[in-house]
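Left out: one protein chain. Kept in place: all the others.
Our next item is chain A:
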């Protein structure tokens, strides 16, 4: 599938910016029990947490979906696996997609599985033509099974390989060849740029802006020698600065706060989301 011209389809016709949160267990009550829906435009869930036969997770998702648009964000598709994509996984994801009618379906530019071994981590790829062939073939299979275009997220990485392409050149080629869109994780750009010494602004300039359909904002931690993508604290100032540069380059893109650990009360995340709204709104007013 070649890249279709223009903006990623899910974004066409969108009359306003969308701002969302990742749905996490400590906030189920807030999202399900309040008299009024939580003030978000969408929620994002980890697909695998709901790719189960039944029980409370599916009940929660059904009830949340009655109140909010839902984006499905996966961690186990493994589009970088050299031995192909797991058909059972795709079939189960398709069932979830059919149930939820999601706003977006996304996963990561990484590999997690090889020959029956599943690392349950987002492992790095060398940005070579060979890896590009693998990733594009796997995305094509996934999009065919799912019957829709996917978003692929740039990962945080702790190992970089000697390779002919930069990550942003790889993403550009991947989008052109598969027609997929991008989920741009601004924190991941910052973490990887710091860890590997590349220019985050060059990254923003190099990605195909018209394919970016969603943005993640998150926090990170300082490890022994590297920044670690922990998602366990507020969005830090350098990531906000990069977000401002991203919206200046990309224009209106659905944005969400992603918090996976040390999860605070919902109100704190809504405050962070408001900061994103304010930043994007100010930019849009300046651009107008």
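Here is the rule we go by: contacts are C-beta pairs under 8 Å (C-beta built on N, C-alpha and C of every residue); 3 or more make two chains touch, one makes a residue touch a chain; residues count from 1.
Just so we're on the same page, contacts and distances are computed from a predicted model.
This complex has a chain not shown, and the name its UniProt record holds, of "Acetyl-CoA acetyltransferase", "ABC transporter permease subunit", "Iron-containing redox enzyme" or "Putative DNA-binding domain-containing protein", is "Putative DNA-binding domain-containing protein". The residue from A:32, A:82 or A:245 that touches the chain not shown here is A:82. On the side of chain A, touch with the chain left out of the figure occurs at residues 48, 51-59, 76, 78, 81-82, 86, 88-89, 111-121, 123, 126, 157-161, 195, 223-226, 228.
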